[in-house]
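All protein chains but one are shown in place.
Every chain is named by a letter (A and B) in the order it is written, and numbering of its residues begins at 1.
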Amino acid sequence: MQSSIAAGMVYALGEKPIFKPGDAIRILDRSPIGHYRVPLYLRGKAGKVDSVIEPVAVDNEEEGFGRNAGSRRHYYRVAVPMTEIWPDYEGSPRDGLYIEVFETWLEKIAD
Amino acid sequence: MTQTENLVKRLPNDIGGLPADPIQRIEHELEPWEKRCHALADVLDYHKIINTEEKRCGVEALGAEMVGKLGYYERWIVAFANILFRKGILTPTELALKTKEIEARWAEAHPDRHDDT
Partner (left out) sequence: MSESTHHDHDHDHPHAEISQSERPGFYDVMETAVRELLIGKKLFGADEIRHQIELLDSRTPALGAKVVARAWVDPAFKSRLLANGRAACEELGISFYDDTQLIVLENTEKVHNLIVCTLCSCYPRPVLGLPPDWYKLKPYRARAVSEPRAVLAEFGTHIPDDVEVRVSDSTAMVRFLVLPMRPNGTDGYDEKQLAALVTRDAMIGVIPANAPTGRTAR
């Protein structure tokens, strides 16, 4: 919701978060080689956005190659139930795994 | 999936969820060189000569055998050398010559000590 002061103002690409707290999301299932910051154990897992991390920041997977500039996007603190990750999870069904994930690694799950 | 495909898709540091031993509550006081190495990492990051993510990437690039066999700061310093070579800041020959100089300096300062291997 824009105030009349900012009406017509355009955001930079990536400046506005795509997801918000509570959104059901999936961590994408692609398999990069060479370098990545999303662990294998979480690929393709469904969870929820716990919080949006501010401010926007550079993709750390790009930073690994010395690329410190470029479009900044949001990281999200994402909550994934342990039972979603491990089929034989021994522990409470309430237990959860929280992790920061860059925006380009997430998709919304349709309601 | 073949075994080598797994090797390529899983970075050597990506160990979350793998089977592992009971935790041994090891700690040790950092050796002077390890502390210097940590300080070096921080100073390299401040200057953006090697940023923290580049360091992580460099450690991963050592490959599974070295990641498994080298100690924590040993991985760092080898990774730094490799990154500095790739960036053209140092060459392997420069490092090798400086290494010999440092070894000679120590030997000169400790003439009574035999060459240990």
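Throughout what follows, a residue touches a chain if its C-beta (ideal position, glycine included) is under 8 Å from a C-beta of that chain, and two chains touch if they have at least 3 such contacts.
Predicted, not measured: the structure shown is a model, and the values here were computed from it.
Within the full complex, the chain left out of the display contacts the shown chains A, B. Taking the complete complex into account, residues 11, 13-28, 30-33, 35-40, 42-47, 49, 52, 56, 59, 71-74, 77-78, 80-81, 84, 89-90, 94-95, 98-99, 101-103, 105-106, 108-110, 113, 116 of chain B touch the chain not shown. Counting over the whole complex, chain A has residues 37-39, 41, 53, 57, 60, 75, 77, 82, 85-86, 89-92, 94-102 touching the chain that is not drawn.
To be clear about the criterion, only the chains that are shown with their structure count from here on.
Averaging C-alpha coordinates per chain places the centre of chain A 30 Å away from that of chain B.
Contact residues of chain A toward chain B in the complex are 31, 33, 35-36, 39-42, 60, 63-66, 68, 85-86. On the side of chain B, the complex with chain A involves touching residues 8-11, 14, 16-17, 48, 51, 53-54, 56-57, 60, 87.
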